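A protein chain is absent from this complex, but the other protein chains hold their places.
Moving on, here comes chain A:
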Amino acid sequence: MADFHNLQELRHSASLANKVFIQRDYTDGTICKFQTKFPSELDSRIERTLFEDTVKTLNNYYAEAEKIGGQSYLEGCLACLTVYLIFLCIETRYEKVLKKISRYIQEQNEKIYAPRGLLITDPIERGMRVIEISVYEDRGSSGSSSGSSTTSSSGR
């Protein structure tokens, strides 16, 4: 399997082979949480622990954004008193966390997923319903391969 060193290489020499969708986990209610079950399609592409770490970190971020506690009460009451005009000036906590998530996903893509020919799409682009993982194949290779993720590609 091809080893893509970065997003640039991914772009220039890969074609989209497949997309894997990680669904939401509703066992704790309607909070935003994704299933950490490792999809079989990624078996040969990435280590299970890395994948689970990513999803768990994302889940933690969302839990932080949706936490109902002192800070959210304060924000809610303050906003209500100002007739919600305060949101024209400041960012809500949720928006701040979404930015953190976006940066995290970018970083994960660059460091971990792109070198393995994968790309994570931010869930907010998919209505917070799924984590879409695009699986790329090296253009030169035919069909899916079963090589380990550490083998390096021949020069392209």
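Heads up, the rule we're going with is that a contact is a pair of C-beta atoms (placed from the backbone, for glycine too) under 8 Å apart; a residue touches a chain by one contact, two chains touch by 3 or more; residues count from 1.
FYI, contacts and distances are computed from a predicted model.
The complex appears with one chain absent; UniProt names that chain "Palmitoyltransferase" among the candidates "Septin", "CHHC U11-48K-type domain-containing protein", "Centromere protein K" or "Palmitoyltransferase".
Contact residues of chain A toward the unshown chain are 7, 10-21, 24, 26-30, 65-68, 72-73, 75-77, 79-80, 83-85, 87, 92-95, 98, 102, 105-106, 109, 119-122, 124-130, 132, 134, 139, 143.
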